[in-house]
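Heads up, one of the protein chains got dropped from this complex, but the rest are sitting where they should.
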Amino acid sequence: SQGAPQSGSSTNNEGGEDSGGKPKYAFVFKNTGNPYGEKMMDGFKSAVEELGGEVILRSPDQPTAEGQIQIIEQLITQKVAAIAIAGNDQDALEPVLKKAMSQGIKVLSVDSAVNANSRILHVNQANPERIGRVQIEAVSEMIGGEGQIAVLSATSQATNQNLWIEWMKKELEKPEYEKIELVKVAYGDDLRDKSVSETEALLKSYPDLKAIIAPTTVGIAAAGKVLTDKGLAGKVALTGLGLPSEMASYIESGVSPWMYLWNPIDVGAAAGHTAHALVEGTIKGELGDTFEAGDLGSQEVVADGEGTQIMLGDPFKFDADNIAEWKDVY
Amino acid sequence: MPENVIENSTQLQTQVERTSKLASIYKFRELGLLVFIVILSLAVQFRNPSFLSGENINDMITNTAILSILALGMMLVLITRGIDLSIGSTIAISGMVVAQVVSTYQELNPLLVILLGTLIGMVCGVINGVLIAKIGLLPIIATLAMMNIFRGITFKISGGEWISSYQMPKSFVSIATGTTLGINNLIVIAVIIYLLFFYLINHTRTGRQIYAVGSNPDSAKVSGIKEDRILLLVYTIMGGFAGLSGVLWVSKFASAQGDTASGYELTVIAACILGGVSIAGGSGKISGIILGSILLGILNNALPLLNVSPFWQTGIQGLIILVAVIINTLVKRGVDRNNLMRRKI
Amino acid sequence: MLDKQGYIQRNILDKKEFSLKEFFLQWEWMLVIILVVVTIINANLSPYYLNYASLRDGTMIFLDKAYIVFPMAMIMILRDIDISVGSTVALSSVVMATMYNSLGVPMELAIVICLAVGALCGLINGLLIVKFKELSAVIVTLGTMILYRGIAYVILEDQSSGNFPEWFGFFGWGYIFGIPFILILFVIVAIVFGLLLHKTTFGRQIIAMGNNPTASRFSGVKVDKVKIIVFTLAGLMAGLTALFLSSRMGSTRPNVANMYELDVIAMAALGGISTAGGKGKIIGTVIAVFIIGYLQYGLGLINIPAQTLLIIVGALLILAVAVPKIKLPNFIKRK
Partner (left out) sequence: MSEYVLELRGITKEFPGVKALDNVHFKLKAGEIHALMGENGAGKSTFIKVITGVHSPNSGDMFLNGEKVQFDNPKDAQKMGIAAIYQHVTNYPDLSVTENIFMGHEKVQKGTKRLRWKDMHAEAKSILRDLGSAIDPKTEMGALSVAQQQIVEIAKAISTNAKIIIMDEPTAALTARESEELYKITERLRDQGASVIFISHRFEDMYRLASQVTVFRDSKYIGSWGVNEITNDQLIVAMVGREITQVYPNKKAKIGEKLLEVKGLGKMGYYADISFTLHKGEILGLTGLVGAGRTEVCQSLFGITSYDRGEVYLKGQKITVKNPKAAMNLGIGYLPEDRQLQGLVLDWGIGRNITLPALKELSNKGWLNNKEESAIAKRLAEKVNVKANSIFDLVSSLSGGNQQKVAVAKLLTADLDIIILDEPTKGVDVGAKSAIYEIINDLAASGYGIIMISSEMPEILGMSDRIVVMREGRITSVLNKADATQEVILAAAMSDIKGKEVG
C-alpha cells in the first residue's frame, strides 16, 4: 500500500507492443550463473516461444533485490507484456512491481514468491508444506525413527527455506517422531566454505548426530562433501533439496540415500504458460481460474495466504536408481 | 641517547646490546594479536571442549590453508603500496576453467592441473601488473575493474552451469582431500609455499626489493631498482596464488560455480591487516599474516561451535576484528612506552 | 628591506594567465566526451532510450548510492577509504524501519533518526581512525563494515520491515515539476559538496591534508577534526541513501546495499578522484555517476546479460583511466 508510483508522470503507454508486434515476456531470476535458474529460464523460453511470444531473460549479477529493481525498471521502459520473477526479497520489489502492474504489465512470481500485493499470482514449484513434511518423513526412514538431526539451511533470511523449516518442525510434532530431536538449525549462507565449517561444527558439537537435512543445493552438496571426506557415509544420513548434478556422486556413494527436488524446466514452462494466459486474458489470476499449460496439463488457480497461486506437484525423489538419468539434465 | 658520539666504546657496546634486546621484543609487533588469539582460544575451549581437539585443529588449519596462501600473495601486494581486489574473481575463473578441463580430460595428471590453474591465475595477475606497472593505473582501480571483468568472463565461459562432483575425477578431488605423510595436502602445499617465500622474502635480493619499492618508490628508482618489474612480479605472484587457490578451492568443495569466492578478497585483506601489514606499504611480516589468517580461521571455526545465534554471528565477528586490532595497537603502544621509560635522560 | 643587501626586488605575479590548453586538458572534458559517446551508443542501441521520460526515470534507478560518492571523494582525497558505507546504509534503514514499525515513532522522526544513525556510524569510524592512528581507515572500516551489518541482523533478524506511510514513497518515486525528487536533491547536494570542497577553507584543508598531512598539521590544520567531519559526512550521506533505498523498496532488510562501497569507489575513481591523495573535482564525480548509471541503464534496455555488463563496465573504467596515462613521450621512451 505504500510507495505507490505516480503513474501520471511515468512513460506514456501507447500500446504495449511495438517493435515486431510480438508481445514480450520477461523472466527475472535471482542471480546469474545459477544452473537451477538457467534451467528454469530454458523452460520459460521454450514455452513462451511455442506460444508465439518474444522472450527476455534477465538476472542481476548478485542475488539482490536492488539489482532486480533496476532490471524491472528497464523492462517497464521496454513495455513488456509480462514479467515473471523469482524474487530476492518478498517485500522490497513491491513498489516497482506495482508500477509495472499499473502500466498494464502482468506480473507473476515463480519459485520464490513476492508478497501478494506485488503480483497477480505465484507459480509454486511444490507445496511448501509437502516439501517440509516429506523431508522429515525421509529422514525418519533413514535413521529408523530415532536420534538427533540437524538442519543446514541457506541464509537466515531465505524465506523459502524458513517456511519449509517451519513445516518440518510442525511435522516433527507428530507422535511417531517423538524420538527424533532437532538439535540445531545452522546457516551456511549458500557459501561453500561457510557451509563446510557449519557442517563440521555440527558433527563436532553433536557427536551422536544421525542425520542432516539441507534444503538448499550449496548446503547439501557441501555437507555431502564433508561426510564423504570424514568417511561418515552410512553413519550420518543426508537428505534435503539439491540439484541432481551436484548430488549425483553423493547419492551414488550412499552418503545421501535420496533427496528431493522438482524439475525447474517444468517450473519455468509453467510460468511461461501462466504468463501467456494472463496476457491473453484467459485467466485473471483469480481463485478458480483454469487454463491449459501445455504438457503440464490443466492448471487451476488456488489460494495462497492473501494471494493466489498455481501449484505444481509434489517434490520429486532422486535416489540411486534414477540419479544417473537426471544428473546430466540439471 | 646521542648514539653517534663515542667516548667510551665499551660502555657503548653494552648500551647497544641492551637496546637491541629491547628492540627484539619491540619488533614482534603482533604480540598483542598473539595474546588475543590465545585468550580467545581458551575462552572458546571453555565453552566447547571439542575446540582444541586434534580433529578440530586439523579441520581448522585445512580450512585456513587457502586463505593463508592468498594472504601471503596479498601481503606482497600491500607491501608495494598496492591492493588486489580481483583475486576472488581470479579464483573463480581458474577454478571454472580447470574444472571444465578435468571434466573433459579425466585422465589429466593432478600436477598438470595445478600448474594449469596457477598459469591461468598468473595470466590474470600479469594483466593487473601491466595495467599497474606499465600503464600506471592505481591498483585499487585497476583491480576493481578487473574483478568485474574476470567475474564476467567466468560466467560467460561457464554458460551459467556448474561443474559438479560427479564430473570430476577422483585424482582431481583428492588434490585437496588426500594426504602426504599423513598431513592434508592443502596444509602441505601451504607450508611449502610459506617456506619458499620465507626464503624469497628474507634472503634474496628480489624479496628485499619488494620492500624497498613499497617503503620509498622514489629512492628505489635512485637505487636502480626496476619498480615496474617488481610490481609486475608481485601481481603475477598474487595471480598465481589465486589461480592455485582456485584449483584447491574447486577440488576441496568438489564443485565449480560462477560465483565462487565472490567477495573473498576482503577476507584476505582482513587477514593481512590483522597481521600488521600496513596498507601504506613497506612493512609486513610472514609471522604476522600467519597470525592474521589463524584469527580469521578461528572465528570461522569457533562461532559455529559456540552455537551463537546466526543473527549475532556477523556482529560478533566484526566486533572481534575491531577489538583484536585495537588491543594489538594498545599493546604496541605499551611496549613503545616501556622502551621510552627505559631511556636515560 | 632586502634591497639594501643588493638584491633585485622581484615582482612575483599573483595572476594566472588563462590558458585555453590547460582548460581543455582537464580530466572532466574527457568524462564529458565519454558521457556523450555513451549517450550516442545507447540511443542507437535502444529505441526506448533517448526520450525525456526514459532519461529522467533512468536517473531514479542509479542515483541512490550516488550521494555517497561526494564524501567518498573527500575521503579518497585524504588518502583513506571507507568500505563501511554499504553496511551503514543497511543499519540506518533498519533502525528507521524498526523505530517506525516496532516502537511507534512517527515517520518524520524516524527519518531524522535514520540520518542520525548514519552520521553516528560515520562519526564512530572517524573517532576510531583518529584515536588509533596506527590503524588505517581500511582496517577500521572493514571492522565496522562487518559490525554495522551485524547489528542490523541482530535488530531485524530474518525479517523485512516496511509498511511505511504512503508519503514516504515520495523519496524514491516522487516528482517535483515532473523532475524526480531524487535528481533534484542530488543536484543540490552536488552543488553543496562542490562548494564545500572547492570554495571553502574546509575544502582547502582537505586537499592540503591529502597532499601532505604532516605539513598540514604543522600549519595549524586540525587534521583530526577534518577527518572526523569527513567520515561523519560519509555516514550522513549513507543515511540519506538509506532513505531513498527504503523508499524505493517500500521496506528494508539487514542485507540491503551489499557491496555498495565498491560501486561508489568505482564512480569516484572514474570521476578523477585519486586515492594517491589531493586530486579530484566534484564535477568529475557527478559526470562519472551519470556515465556509469546511463551506461548500465542503456545496456539494460537492450537486455544485455549481467555478465556482459560486468565486463563492459570494468573495461570502461580501465579505458577511461588508462587512456590519458598513455602519453606519447612515455610510450616512445619505453620502446
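By written order: A, B and C. Residues from 1 in each chain.
To be clear about the criterion, contacts are C-beta pairs under 8 Å (C-beta built on N, C-alpha and C of every residue); 3 or more make two chains touch, one makes a residue touch a chain.
Please read all numbers here as calculations on a predicted model, not as lab measurements.
Student: Shown chains touched by the missing chain?
Tutor: The chain that is not shown is in contact with B, C.
Student: I'm checking contacts with the chain that's been left out. Which of B:179, B:219 or B:307 qualifies?
Tutor: B:219
Student: Among C:152, C:208 or C:288, which residue is in contact with the omitted chain in the full complex?
Tutor: C:208
Student: Since one chain has been left out of the picture, which residues of chain C touch it in the full complex?
Tutor: Touching the missing chain: residues 1-2, 5-7, 9-16, 199-202, 204-205, 208, 211-212, 214-222, 278.
Student: Residues on chain B that touch the omitted chain in the whole complex?
Tutor: 1-7, 12, 15-16, 19-20, 23, 199, 202-205, 208, 211-212, 214-216, 218-225, 281-283, 337, 339-345
One rule holds in what follows: only the chains that are shown with their structure count from here on.
Student: In graph terms, with chains as vertices and touches as edges, which category applies: line, ring, star, complete, or other?
Tutor: Topology of touching chains reads as complete, every chain touching all others.
Student: If you tally contacting C-beta pairs, which pair wins, A-C or A-B?
Tutor: More C-beta contacts join the chains of A-C.
Student: How many Å are there between the centre of chain B and the centre of chain C, using C-alpha atoms for each centre?
Tutor: Each chain's C-alpha centroid was found; their separation is 30 Å.
Student: In angstrom, rounded to a whole number, how far apart do the mean CA points of chain A and chain B lie?
Tutor: Each chain's C-alpha centroid was found; their separation is 37 Å.
Student: Provide the list of chain B residues touching at least two other chains, using ranges where the numbers run on.
Tutor: Those would be 151-152, 155, 258, 310-311.
Student: So which stretches of chain C touch two or more other chains?
Tutor: 153, 157-158, 259, 305-307, 309-310
Student: Please name which positions on chain C make contact with chain B in the complex.
Tutor: Residues in contact with chain B: 81, 83, 128, 132, 134-136, 138-140, 142-151, 153-154, 157-158, 259, 262, 265-266, 269, 274-276, 305-311, 313-315, 317-318, 321-322, 325-326, 334.
Student: Using the touch definition from the top, list the residues of chain A that touch chain C in their complex.
Tutor: 1-6, 9-12, 18-19, 31-33, 56-62, 64-67, 69-71, 73-74, 77-79, 89-96, 99, 155-159, 162
Student: Hey, which residues of chain B end up touching chain C in the complex?
Tutor: That would be residues 85, 131, 134-138, 140-142, 144-149, 151-153, 155-156, 258, 263, 266, 269-270, 273-274, 278-280, 310-319, 321-322, 325-326, 329, 332-333 of chain B.
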